[in-house]
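As you look at this complex, bear in mind that one protein chain is not there, while each of the others sits in place.
Going by the order they are written in, the chains are A and B; count residues from 1 in each one.
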Amino acid sequence: MTISEIASYLGGEVVGAATAGSCNIERLEKIEEAQEGSITFLANPKYEKYLSTTKASAVLVSRKFDISPYANCTSIAFIRVDDPYVAFLHILPLFIKVPELFSPGIHPTAIIEEGATLGADVSIGAYAVVSEGAYIGDRTKIGVGCVIGKFAIVGNDTTLYPNVVVYHQCKIGNRVIIHSGAIIGADGFGQAPKSDGSYEKIPQLGIVTIEDDVEIGANTTIDRATIGETLIHRGVKIDNLVQIAHNVVIGEHTVIAAQAGISGSTKIGKHCQLAGQVGISGHIEIADGTVIMAQSGVPNTIKEPNKMYFGYPADEARKAQRAYVALKMLPETIRELTALKNKVAELEKKLEERPSSTKG
Amino acid sequence: MTISEIASYLGGEVVGAATAGSCNIERLEKIEEAQEGSITFLANPKYEKYLSTTKASAVLVSRKFDISPYANCTSIAFIRVDDPYVAFLHILPLFIKVPELFSPGIHPTAIIEEGATLGADVSIGAYAVVSEGAYIGDRTKIGVGCVIGKFAIVGNDTTLYPNVVVYHQCKIGNRVIIHSGAIIGADGFGQAPKSDGSYEKIPQLGIVTIEDDVEIGANTTIDRATIGETLIHRGVKIDNLVQIAHNVVIGEHTVIAAQAGISGSTKIGKHCQLAGQVGISGHIEIADGTVIMAQSGVPNTIKEPNKMYFGYPADEARKAQRAYVALKMLPETIRELTALKNKVAELEKKLEERPSSTKG
Partner (left out) sequence: MTISEIASYLGGEVVGAATAGSCNIERLEKIEEAQEGSITFLANPKYEKYLSTTKASAVLVSRKFDISPYANCTSIAFIRVDDPYVAFLHILPLFIKVPELFSPGIHPTAIIEEGATLGADVSIGAYAVVSEGAYIGDRTKIGVGCVIGKFAIVGNDTTLYPNVVVYHQCKIGNRVIIHSGAIIGADGFGQAPKSDGSYEKIPQLGIVTIEDDVEIGANTTIDRATIGETLIHRGVKIDNLVQIAHNVVIGEHTVIAAQAGISGSTKIGKHCQLAGQVGISGHIEIADGTVIMAQSGVPNTIKEPNKMYFGYPADEARKAQRAYVALKMLPETIRELTALKNKVAELEKKLEERPSSTKG
């Protein structure tokens, strides 16, 4: 693919090394490693230093990027685009080929139970089971060994990788991606203590609803509601090994990193970001646009939107970070306090002794 | 089902709106959302305010609840019961129908290896494998795609949801529930360092024993012992994505919330509560009735029973909470200390200057 063709594909403009347009690009590389025949990108200014040494034949830059320092560089063609990183992502699939992961049609070993409905052009992998009353939408791909429970609904253009389990009656939207080992709709953790100290299981009779354009990572678990639904709104992106408890609601376009956990009945707003290993208490609400930094534990409702939180227990990030910096100095602080106590005791003593001398 | 029938089913007593006994109840709803024809419950006093506005036809209340303020309310029938919430749970399944999740009998694609034994009235799902020498008890349900290892034993009336793996020789009790993706009996993490800095695998030759009435969440992992057994005593309830290492013992009726982890050879007492994301060190003991708050890390043995712990590293909850509150004020504390140091220096200076003036 020539540099001109790539620029045209991206709606970009070739500048610098003007004759390079017909040069053939063979692969994508990082700016610091790129060789002749490669295309790379410059999004973060701190990587600009590599421009003087890179052997890349083409570099995606922003429309505002000042190329004048490189005016006499003949080996690099710059392609101006709106967002160099996103442009790079868009051309990735042109250079890296992925095998067709799902075979068209229904594998002869797949079990489609009576009363299940399959849309047009589905792919159902080997040893997958689509249970009685379940529905699989058009062009949806169900991987090897997946289990779709009774009366579960999976929308159109959705992809379930191998060994996903969707329990009975749960609803999955359109264009959803669920990675291997994710478990959707297992029982919420509801155990009522009895007077003898044992527990009685609370029936978990609700469902999980996952709206459109959600992605769910490998081995993540999303529990069904006690009554009603655990609800993942559209556009939510969830990483691996995340725990979402019963009756949780996650607002649109919230992202949740790996190993985070959200306790029962908590409601997370829209456009939030939960970093890795974050824990959120049950029965609270997190305002829209909240950012929770890694490993933080949030015990209480956060009402004010668009703030960043950190710590265990979590506090506003700047405040918490100051506290943790202070914590590192705490042993020294305590030593200083002890020294000061001694000094004050001395002063006190001096002051006690003085009266007699003034009287003298 | 009429209000009288429900009261009778629960051993409760209808009071108020006396003529309502024959009214038909069609569904269960939360008190704040309930409509005519619904039954709801009042367990937490802070929800009592909704009694004046709810449209519910029946409300479960405790035997001690004072209904006199609602004497002239004609739309609500109260049903007095011992525990309104538990009563509500008991009638849940009467109103919310769940499909029969496990088909009776042995699916034709299930593999029952030679030397495996099946009890009466079992359900073995599609593509499940019951290995040589394994035993499945009466009325036990093995979900689609489960793998029961060689010589493993599963008791009576136990339910394994799809894609559970039970490794060889492990023992599962009666009335146990194991959710999808849980792995019982994988090798413990035993790696002996060698002089060249590499590691030698320590054979994991023990088993996992899970006693009666245990519930295990989705994608939880319980490792087999090095020698002997990893032992989950009866009545223990374990949430999703929990890690239980080799040779751990969990006492009766302990509950463990999601993403908690217990390191090797640790012994947890009876009736403990471990909240989400808690971590417990290896080779320690936790006394009966201990409560560990979320995300806490417990490095040492806890000897005194029935105490609550919090923090990283964990301390008695009240003490730890005071420390964390103090931590939030720490930057201010340090500023105050600095101010005080300056003031003391000033005082010291004044005191130094004074002698001459007193002499003057």
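In this text, a residue touches a chain if its C-beta (ideal position, glycine included) is under 8 Å from a C-beta of that chain, and two chains touch if they have at least 3 such contacts.
The structure presented is a predicted model; accordingly, all values stated were derived computationally and were not measured.
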item	value
Contact with the hidden chain (one of A:54, A:169 or A:277)	A:277
Sole contact to the chain not displayed, among B:145, B:289 or B:331	B:145
Touch with the omitted chain, as defined above, among A:80, A:179 or A:267	A:179
Positions on subunit A contacted by the hidden chain, ascending	28, 85-86, 89, 92-93, 96, 98-99, 101, 109, 125-127, 143-145, 161-163, 177, 179-181, 213, 215, 217-219, 235, 237, 239-241, 252-253, 255, 257-259, 270-271, 276-277, 294-295, 312, 324, 327-328, 330-331, 333-334, 337, 340-341, 344, 347-348, 351, 354-355, 358
On subunit B, residues whose C-beta touches the chain left out of the figure	111, 127, 129, 132-133, 145, 147, 149-151, 163, 165, 167-169, 181, 183, 186-187, 189, 191-192, 197-203, 205, 219, 221, 223, 227, 241, 243, 245, 259, 261, 263, 277, 279, 281, 295, 297, 299, 312-313, 315, 319-320, 322-323, 325-327, 329-330, 333, 336-337, 340, 343-344, 347, 350-351, 354, 357-358
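The criterion applied here is as follows: only the chains that are shown with their structure count from here on.
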item	value
Euclidean distance of C-alpha centroids - subunit A vs subunit B, Å	26
